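Taking it in order: structure first as structure tokens, then the write-up.
Of the protein chains in this complex, one is absent; all others appear in place.
Per-chain numbering from 1; labels A, B, C, D and E assigned in written order.
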Amino acid sequence: MGSGSGRGSLLVVSAHAGDFVWRAGGAIALAAERGDRATVVCLSFGERGESAKAWREGRTLDEIKEIRRAEAQNAAAALGAEVRFLDAGDYPLVESHELVDRLVRIYRELTPTVVLTHTLADPYNGDHPAAARMALQARVLAQAIGYDAPGEPLGAPPVFFFEPHQPEQCDFRPDVLLDITSVFDRKRKAMECLPAQQHMWDYYTDLAKRRGVQLKRNAGPNLGLPHSTMGEAFVRLYPQVTGELA
Amino acid sequence: MGSGSGRGSLLVVSAHAGDFVWRAGGAIALAAERGDRATVVCLSFGERGESAKAWREGRTLDEIKEIRRAEAQNAAAALGAEVRFLDAGDYPLVESHELVDRLVRIYRELTPTVVLTHTLADPYNGDHPAAARMALQARVLAQAIGYDAPGEPLGAPPVFFFEPHQPEQCDFRPDVLLDITSVFDRKRKAMECLPAQQHMWDYYTDLAKRRGVQLKRNAGPNLGLPHSTMGEAFVRLYPQVTGELA
Amino acid sequence: MGSGSGRGSLLVVSAHAGDFVWRAGGAIALAAERGDRATVVCLSFGERGESAKAWREGRTLDEIKEIRRAEAQNAAAALGAEVRFLDAGDYPLVESHELVDRLVRIYRELTPTVVLTHTLADPYNGDHPAAARMALQARVLAQAIGYDAPGEPLGAPPVFFFEPHQPEQCDFRPDVLLDITSVFDRKRKAMECLPAQQHMWDYYTDLAKRRGVQLKRNAGPNLGLPHSTMGEAFVRLYPQVTGELA
Amino acid sequence: MGSGSGRGSLLVVSAHAGDFVWRAGGAIALAAERGDRATVVCLSFGERGESAKAWREGRTLDEIKEIRRAEAQNAAAALGAEVRFLDAGDYPLVESHELVDRLVRIYRELTPTVVLTHTLADPYNGDHPAAARMALQARVLAQAIGYDAPGEPLGAPPVFFFEPHQPEQCDFRPDVLLDITSVFDRKRKAMECLPAQQHMWDYYTDLAKRRGVQLKRNAGPNLGLPHSTMGEAFVRLYPQVTGELA
Amino acid sequence: MGSGSGRGSLLVVSAHAGDFVWRAGGAIALAAERGDRATVVCLSFGERGESAKAWREGRTLDEIKEIRRAEAQNAAAALGAEVRFLDAGDYPLVESHELVDRLVRIYRELTPTVVLTHTLADPYNGDHPAAARMALQARVLAQAIGYDAPGEPLGAPPVFFFEPHQPEQCDFRPDVLLDITSVFDRKRKAMECLPAQQHMWDYYTDLAKRRGVQLKRNAGPNLGLPHSTMGEAFVRLYPQVTGELA
Partner (left out) sequence: MGSGSGRGSLLVVSAHAGDFVWRAGGAIALAAERGDRATVVCLSFGERGESAKAWREGRTLDEIKEIRRAEAQNAAAALGAEVRFLDAGDYPLVESHELVDRLVRIYRELTPTVVLTHTLADPYNGDHPAAARMALQARVLAQAIGYDAPGEPLGAPPVFFFEPHQPEQCDFRPDVLLDITSVFDRKRKAMECLPAQQHMWDYYTDLAKRRGVQLKRNAGPNLGLPHSTMGEAFVRLYPQVTGELA
């Protein structure tokens, strides 16, 4: 029961400033291309945990934040999305009721029809599950009429976990393969907005090919997908609601 | 990536003559309503394991088979489906390469775009997993150009497991909730074609209500589903392939 | 190794004021009928998250709490149980050491022989797992002689999780089916003490029938259970200790 | 809902002649002590896979079978049970419909109220899961009035898996701990009927102690279990049906 | 507790003629390089299921077998391994006691110190789990002194599952990452011996890079692994036995 054309609202809750590019850039670009609103919320800049190069170059904390902010804004623009920074700090990203409340208010404001976030398990990075837990808690709270925040109670938008760096170790068993072929060049451009992680550009291009190969193997008959199909993998948290099995 | 209108082919592989009605009647009626071809393959009549009333009435094995055949034909007709009987025997349904080969030929003939069958675990009924294993094996064999059977190699149609009688004990964790409200009256009529299991009519009507309530809770915003929404639950075996997250 | 007659103490730890009725009303009524002490601890009134009707009617927070308190007291009385309200707030129910400590003191006071609480997973309601985590932590703390609270160290009472609204999504795989036929009328009366959730009365009556059907299918030989058997489903946290396999 | 005193019938389906002693000797002795009928069915003598000592001593296949038969009869007698040998061969124990049919007839004859068998997973010994699969299939077939075998349709007796040699590798997570203190001397005597596996006597005595310690830790308040409590661990396949949570 | 240098024996049991190259080529080349004996057993040639190109070119079954045999021999030679073909047929690979017995005799002959085979789950290819089940059953049978086959009873060599094409769908959660950097050029050469599957050459080169990146992230301190580290992933069936945690 998709959003049709241009009435949807995609919300991506990301622990650090770069995550949304590698892991969900295709989904974001597709939404934007359809005319849906696409908003990325970065809980932190990834200033401590994911900016090793800048630290080695001797940058200050504030400088690093600004670099990461600019890069993420460029990447979001390349994908057609708005980005917001909550600057809650990373390594560790500390869960708090205040931060959850800020997310509730964003849910009430944006009334997302689809939510993307990190997996609930990630033994390599505790900030990722922390972000996911807060994104999920805020989604439930925003649904309650009794929760004291502006706006109407939220519906129950579906939630998808995007792919972590080491999927099997994070219990990530893809149950949705998204065809991002038509927007892959935008995803690549967005990745190239993050120059400090240049080794990731090819890594995530290879991953998109790999998921594309799997997508074709699961695509059923008569689809005529091209050899160069590119994909992104997701895990769905809640049951899919549909009017047709397909 | 649904079949659109009227070009699909639904194949239901059922261990016994009645299973498809209780567990997938809504999905079948929806497919037929859309103009898709819908075919049910009953591997057995359920003549030994699911015809207690007839045995208590002193019927012979052949009589029971004929009763079950007629009932299943009526139920399939009520749903808009064709039904085929392989008469392979039940309790136990014995897995064999011959039976798998017959299924391969049916796959090649019908070129299904969607396949429904039993769960792979069912500690209450060994015939159900046996049917599922054969349905899955035949689907893979039918894809191989080197497999010696008439017709073209099959695509890779998605497979859904329908709901067993005691879902939690069968590791059935629904990941698709299908809205069958518009065809529920046809499912009810099909159920009423099976008079020996009258206690099941209300049981599966209640279940459809229950799955309908859950469907609404997972349906996200803006859908305006009616209070009387009816649902069927399924588990998807392979990842969903899609062009839009929803 | 049951409590025999009238020497047991049942403790139910519930996140909100209504949960214990829908999910454990039969178990509570059975305990009371046996002469066991039955105590329900409501960590909150469910004033924000489970009182949508009252909010839509324009009630204040305090009014809603009083409505929920009165309803829960009536329902508990109908079941034969005492109810206590810790008024810790809901949506979110915030975990704290103070709240756990209050629970420890209740454990030490009541010395429960059986404990019921929510499942540890519930993607629809974060308060439920929060209540369960605190109930479990307090139970362990109450067992330590070195924990500074009045009373003797607790034994190790068995813990059962009661059934959530969408059991499969909460990893709820029933391993105990409780026959509540003899007290179902009391459970129904208790449900009717909660007028704002009238749609739940039939929903949970249907569920009791469904669990009753499953109970009969698992009941083994010679039990002669009536057609109208009603059941409640539970998951056992710790291994059952017994002197006889049955 | 136990069998009370002396009206039950315990059926143990064992792949090899010795398994029932190490893994379920306590449960068998308890049943016999209560006056229940206890029957052990050994599908094979374990003549190839579990008789290394006899093979090293140069015995013939027939000699080994006779040795194993005599030992198992002595052990069963020490426990108070009857033992039957189906002599179906081991290493591998080959699953067949004939063998399952023999089991169906035994179910119909003995009308067990409790069934014990191996776990469904055992990467160290394929005969164990094969025996379990056949025991479970026969139990379901025996319940069908339409299955052609003498006797009345079986009820649905509960099934317990007994403890394998390396429990964690067999996904054996105990959910029932059985107090066998009162009959442990009989279990020890039965073990001593198997002189070729003398190193197992102490091993399984230590295991009984270990399970006894765990039993006490899970036994709840007020039980006054002695320091020397001995236990056996089991996994329950179907939900427990009960009239009281305990 | 590795084989040290040149005293080990690696046995790879592969369903089809090409599997061992893509999935375990690095492990095989490493073993050969160490001086261990390396033997690949191909249960079939993959003549029906994995030779689509040849079928489309109109080859006969016998021609296809010969093509596949030659390719596999070349690939094995490139890796430094011997290869044996049991020609048991594929699509489906039918499990039989005769085939298991042939494997037992190979185990007794080669006395492998390490065994590699397919995963036990693969919803895309039923031959893979069938091969794995037979490889595992034969390994256990070969350990029994009473099993009637030439040679001494086998020890208990560790077993590793190699990586399937869609790992997450096959419950493949890597717990061993093998550094194949030093032999990757040999693996690439072996892949190039399979010209009909040229699209796989880059696919599995990319996978080796990907597993190499993960290997470095899990490699701990002080290892100084090069940027171009290549890896293969495996799942261990039995617990690792070791004299040192590392």
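We take it that a contact is a pair of C-beta atoms (placed from the backbone, for glycine too) under 8 Å apart; a residue touches a chain by one contact, two chains touch by 3 or more.
Keep in mind that this is a model prediction, so the values were computed, not measured.
The shown chains contacted by the absent chain are A, C, D, E, with contact judged over the whole complex. From the options E:A88, E:C193 or E:L215, the residue with contact to the unseen chain in the full assembly is E:L215.
For chain E, the residues touching the absent chain in the complete assembly are 1-3, 8, 10, 27, 30-31, 34, 111, 113-114, 116, 154-158, 160, 174-179, 214-215, 217-223, 233-234, 236, 238-246.
The set of chain C residues touching the chain not shown comprises 97, 100, 136-137, 140-141, 144-148, 153, 237-239.
One chain of the complex is left out; on chain D, the residues touching it are 124, 165-169, 171-174, 203, 206-207, 209-210, 213-214, 217.
The rule is short, and it goes like this: only the chains that are shown with their structure count from here on.
Listed options C-D, D-E or A-E contain a single repeat of the B-D interface, assigned here to D-E, on the basis that more than half of the contact pairs agree by residue number. At the interface between chain B and chain C, over half of the residue numbers involved are used by both copies, so each side presents largely the same positions.
Centroids of chain A and chain D (each the mean of its C-alpha atoms) stand 52 Å apart. Our note on geometry: chain A versus chain C, Cα centroid distance of 38 Å, whole angstroms. In chain A, 174, 214, 217, 238-239 are the positions where the chain touches two or more neighbouring chains simultaneously. Chain contacts here follow an irregular pattern that is not a line, a ring, a star or a complete set.
Per the contact rule defined earlier, chains pair up in contact as A-B, A-C, A-E, B-C, B-D, B-E, C-D, D-E.
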